[in-house]
Every structure is written in C-alpha cells, then in structure tokens.
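See below for the structure under consideration.
Left out: one protein chain. Kept in place: all the others.
All chains are identified by letter, namely A and B, in their written order; residue positions are counted from 1 within each chain.
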Amino acid sequence: MTSTAVTTRAEAKPAQAGKKRVAPWRNPWRRPYVLSTITWLYILWTTVPVLIAVQFSFNDGRSRSTWQGFSTQWYCCVEGSVGEDPSLLLALKNSLFLGGATVLVATPLGVALAMGLTRWRSRTSKVANGIAMVPLVTPEIVLGSALYVVMVNLYQFVPLGRPAMLLGHVTFSVSYVLVIVRSRLLSIGGDYEEAARDLGASPIQAIRTILIPLLMPSIFASAMIVFATSLDDFVVSQFLFGDASNITVPIKLYNAVRAAPTPALNALATLLLAGSFLALILAYVGLRAHRRGSRSPLDDLADYG
Amino acid sequence: MSFDPTDPAWRHRPRHRPQLSRRAFLRGGLWLGAGIGAAPLLASCNNAYPAVQSAGYPLARPNNPVRLPIRDSNPPIENGLEPETGGDFKILNYDAYMAPGIMKDFGDRHGVQVQVTPYSNYDEMLAKIRTPGESFDLVFPGPSVLSKMVYAELLQPMNHSYVPNLKNLWPEYQDPWYDRGARYTVPYTIYGTGVMYRADRVTSIPDNGYDLMWDEAYAGKVYLLDDLSEAIGMSLLRNHITKDINTGDPAFVQEATNSIIDLIGRVNVKTDVSAYSEVPEGTATIHQSWSGDPIAGQYYLPKGETPDVLGYWRPKDPKDRVIGSDNIAIPKSAAKPVLSHMMINDLLDNDIALRNFGWNGYQPPLNKLSARYLIDQGYIPENLMSAVVLPEDFDFGLTFYEVTPDIEALWRQFWAEFKAGG
Partner (left out) sequence: MGEQEDRHDRATRRLWPALALPGTFWLIALFLVPIYAVMAVAFSASINIFGEPVPAWNPLDWRYATFFDVVQASVTGPYQEVWIRTGVYCVVALVICVVVGFPVAYYTARLAGKRRGLILALILAPWWINYITRMLAWINLLQDDGYVNKTLGIFGIAPVDWLSGNSYTVVLALAYGYLPFFIIPLFASLDRIDQRLLEASRDLGSGSVRTFLRVTLPLSKMGLITALVITALPMAGDYYTNTLVSGSPKTNMIGNQIELFLLQGPLKHYGASLVLLLSLVLMFFMAYYLILTQRAGRDAQ
C-alpha cells in the first residue's frame, strides 16, 4: 500500500506568463464546484435527519414530527421515558456491554489470525484466508439464520441471549479485524522482525516488542470498527436474543417503531449515539498518540478495502 | 429407491405438470399441506414426510370438550411451597397486554424483576417457548394452540391450592370446553374480533362492516391483524364463503386468501397488531382489531382528542361474531412456578383485574366485572358499546379452535403467499 501525497494542486492555478487564459470549464485545475456541492449535499442528506431526530428527542409532547416545545421529559422522568421505562435503559446497557465484550474477544482473535495467516505460507493458510473473508460478504440474514439454526439445533449448551449474541458478533467482527490488520502487516513487511531476531530476540519477543507497536494504529482502527459494527448490528441480534432481558437498542427501536413510538425512542437513539461517539473520540485520541508517518488516523480507518 | 441428483436418469424424468401455473402451485401447496412439506414435485421416491391428518390427541371443540391429561412425567408443583424471590420473572405475552403498574407492583412485592418478551402471533410464541435453554414463567396461549402445547409437555398443570381466586370466574370458565377442570389454564381475557375505525373519517358504515377494509376511499390507511387465522377467517366471513372459520377446504381458503391479496393492490393493506395505538394516532383509519383495542385506544389519543373519534364495528347477529379468549398458563420450564401461581391468583383478583382492564381494554371473565358494571364505572363510553363482550356471545359466536396439522399447514402456505405480496 503506497501512501499518496494529498494533492493541493487543485486549488492552485498555474500562473504562467504569456499563457492565454483557458476557459473556466476547460481548466483542469479549477475548483471542483460541482463535486464539492454534491459532496456537501450528500453530507447534509446523511446528517441532517439524524440531527432532527435528536432534536425531537427533546420534544415536549408525544409527537415525533411536530415540534411542541423543548423538554427533557423523554430522558427523565415522564412515564415511558428512558429513565422510567427499565426496558429502554436495559437495551442501552446490553448494547454497550455487548459491543465492549465483542471488541475484547474479536480484536486479539483477529490480530492473531492476521499475523498467522499473513506469515504462514502454505496452501492451508490460503484456504483459511478465503474462509475468513467470506463473513464480510455474507448477507447478515444468512449469517443470522445460520447461527440461529445451529444454536437451537446443535449448540444447545449455548443459551440464546448474551452468550449466543457475543459469539455471533465476534464471528462477523473477526473478518473486519483480519482485513484491516493484514493490510497493515503487508505494508510493514518482515524487515523489522528480522532485524530484531538478528539481534537475538525470540520470535515471540519480536512480535511483542516490534510488531504489535507497529500495528497499534490498525489495532485501534479495527477495535473502533468492531465496536461500531457490534452496536449497529440488528439481524444477528434479532435472531439470537431469545427473550426480553437481552434486547439491544436496534431491536428495541425496531419493535417499538412498529408498535407505539414516542420520542423516548429518539432519546434512546441519541444516548446510543452519544455512547458510540464517546468511544470514537477515545479511540481517535488513542490513535493519534500512536500515529506513525504522515497518514491521518482517519485514513487508516477508511482504508480497510 | 434413493433420489440421486447426479443420476442422469432423474434429469430426464418427465414432470407431471409441464407448466407450473399458480393454481398448479397451490394444488402443489395442498399436497404440501397433506404431506407437510413432502410429496416432492419432482417425484423422489422417498416418502419424506408421512401425511399427518390426525393430531394424535383429541382436539377440543365447544361441543366436544376435553380433559387434558396430567402425566407423571409432568406433575404440578407441591402444596405449601414458599414463593421464589430475586432475579427475573419472565413473561411471554403480547405487547402492551398487561398493565406495567401491575407488573411493577408484583415485582416489588416479591423482589423480582418482571420482564415481558413480546410476540405478535402464536407462531412467534411457540417458536420462543420451544427454544432450548429458554425458560418463561408465564405464557398466554389461546384454545387453538393449547392441546398441542400440553401434549408436547410445554406447560405444567396448575396446583389450585395457590389460586383461591378461581371462584371469581364466570362458571363457564371455571370448567371450559378446551380445558375441563381448569387443569392447565385460567382465562385471562375474553374478546371479539371486529373492525376498529376513525369515526371522524368514516362517512358511513355498510351493513357488512368488513367491507370497510375493501373501500378504496381509505387506501393507505387500512390494516389487517397480523394473525393468519383472524385475517383469512375474516375474509371467509366477509365474502360469505363459509361460516366455518376453521375450514380445511382448500378451495375456500384459497378464495379467502385471494380476497385479502386483492387488498394489497386495492388499498395497500398492511398488517400488525397495534390497532390500539394506530387508530387513535391517526396512522390507521380502518384496522381489523380485537374488541379490547378501541377501549385501550382511549389512552393513546393525542392531546385534545376525545374518544368520540373512535368506533368499533362487529356483526349485528351474535351468531356471526368471532369471539375468543386468551388464557394464562405456566410453562413447564418455569424457573419460579410458585410466583407464577401467585401472579395468576393476582390477575383473578377483582381489583387488580379491573385495573388491568382499565389499561389494556380487554374484559376479564370475572363475575363482579360484568359489562354493566364496567359501563357504569365509566370505562366504556357510549360510542364503544359494541366493543363489550357478553356471556351470551359465547353461547352463539364463532371461535377458532385447534385443527389438524395438515389443515394448519394449508392455512400457513396461503398466508405465506399473502405475505409474499401475492
């Protein structure tokens, strides 16, 4: 993976003496107005509805589409609000804990898998590599139904609910970690470790002291992605939750939208948003602290393709 | 003879139906029903699924009551046990069917967290209760699934020593036709099925009120109950196909299904079980609903609206009305069976039952809480009198009861076709 210098040429007009003026639309270095507009419109299209939803979580009244005044009642403490309805808080707690647990299990598993598969040259590893990539492209409904079928019919010692959900979330998360960490591993190459071993380190020492610090940005990026995907997951959770004590926020929102929605749902969604952005900021800070090279942490994050 | 897909001889085997029209598929669906997913159209030689036309146990009917067995492998709990405490008390129920205040009080009194896992129809309920490793403390089955659950040992028999409030029940329900001696269940609510509508938007009610659902003037705001028996049954009645709402005649069921499939194109019909909130909020103008929904709907009206805007239609002749009951039963897997009995006893208490009715709108069949009493107490406004269920209705009305597996599979196939968008 070569790092590309970000160009700023787009903003500079080559001022060459004696050159005749080029028509604005023929100038290849003109400001990209059209693309810029499209991009900003897209950004508005994606974020404004969510901001409006957040706004309505502070609505004084039952409507989610007619503004009736500002109030924090749906957070606390009118009947049906997040504070009063234990099922809403429970859903939030379940989502956050499941996300955290998934990160703790999937990240080491995925990092080890990435290291193992990248460095291990054999046909078996190629097969394992292929298998590990399939969950990424499997539709969630296939994965969710397969896990449901196997939990109910074969792995009956694993109760539906938190254990089953954790297993399911880790399964699709491992592939994300694998892809992110592996691409970084490939670009790092084996030179540093070889140098370390020439100096007398054992392979495990080399990994611990050299490789893992080098991989830190990718490990952080993948942890963030795993957390976000787990929080976001709906299908696998819906198939595996079993009963009400394991409902996560997406399931709660989904069920409630079809029944009797109130702005308490918006409040719940806002709280989850706050939770995941908090995690995002924490990880961003962590990434910056370990930053190597000129790549912005966001590039690392985006670069899992 | 085994079916070998790689055997070239099989590939050239002539099909019985060279052109598979929808009618042919539906007939194929009937074979499916008869063989429960068997009778392969490509004629494999295995008899994969033998046709199950009898259930293997007596099916309860109003004119053929059953006494459910109590087996040694599934005895009721002992007398005089102490109630359990601590942890979760798990209820498997329809959504918004029990007053949260009652559940909270019960939980506080006994030191448990009461939780409800919701379902929208019995299929979902059965799927949840049958999940290995799952345990629920209370479940709310109806007569159409009761025997099946008992014979599959999903329910445990009740110990009446914990439920003295049984005497509060209507006499008919202390000894119902689907559970003689109330061995496994007590009734929770009684209800009818009809059409709930916005009185301020509906100009006139036809004699056959079901026709409201087919009226294109309300397109986009028409809802069916997300329950295959209720939806197809209503179509059987509306189209005067048959009065037997448990029929196994494939032609009847097909005609009824075609009629509701027609609704998809005509009025953009949708399905759910939330009439109690959608009609008051205006999302729905016409909603097939149970009789408790309009009464509970008063609670969901937005600020400033009165119960006048709600209306409920049901057939004029009691013999044409669909009625039913939901019951409370204790799953065999219950972790807190003593508490289960105690909650059942609570729900049969007149005051608690009245409070529950005030919240969910469904009448409990208790002697003290007669229709007259409820009206006098102001729970039921004048314009919603048709939502009241009387004891006489249960003498004449039509009810869903448990059918044989092949008939059930038949209805399911047609329902799946409706759900596929026709």
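Points to keep in mind about this one:
One rule holds in what follows: contacts are C-beta pairs under 8 Å (C-beta built on N, C-alpha and C of every residue); 3 or more make two chains touch, one makes a residue touch a chain.
Worth saying up front: this structure is predicted, and the values here are computed from it rather than measured.
When the whole complex is considered, the residue among A:72, A:125 or A:245 that touches the unshown chain is A:125. Of A:78, A:117 or A:287, it is A:117 that touches the chain left out of the display. Checked against the full complex, the one of B:85, B:161, B:268 or B:377 touching the unshown chain is B:268. Looking at B:88, B:105, B:123 or B:215, the residue that reaches the missing chain in the full complex is B:123. Residues of chain B in contact with the chain left out of this view: 3, 5, 20, 22, 25, 28, 32, 36-42, 44, 46, 48-49, 52, 56, 120-121, 123-124, 126-127, 130, 148, 151-152, 220-221, 264-265, 268-272, 282-283, 405, 408-409, 412, 416-422.
Touch with the hidden chain on the side of chain A covers residues 1-2, 4-11, 26, 28, 32, 34-36, 38-39, 42-43, 45-47, 49-50, 52-53, 56, 63-66, 109-110, 112-113, 115-117, 119-120, 124-126, 128-143, 145-150, 153-154, 167-168, 170-171, 174, 178, 182-183, 186-187, 197, 202-204, 207, 228, 231-232, 234-235, 238-239, 249-250, 253-254, 257-258, 265-266, 269, 272-273, 276-277, 280, 296, 298-299, 301-305.
The criterion applied here is as follows: only the chains that are shown with their structure count from here on.
Averaging C-alpha coordinates per chain places the centre of chain A 41 Å away from that of chain B.
Across the interface of their complex, chain A is touched by residues 88, 90, 92, 95-96, 113, 115-118, 128, 131-134, 136, 272, 274, 276-277, 281, 300, 302-303 of chain B. Every residue of chain A that touches chain B in the complex is listed here, in rising order: 61-63, 86-87, 152, 156-160, 242-245, 255, 258-260.
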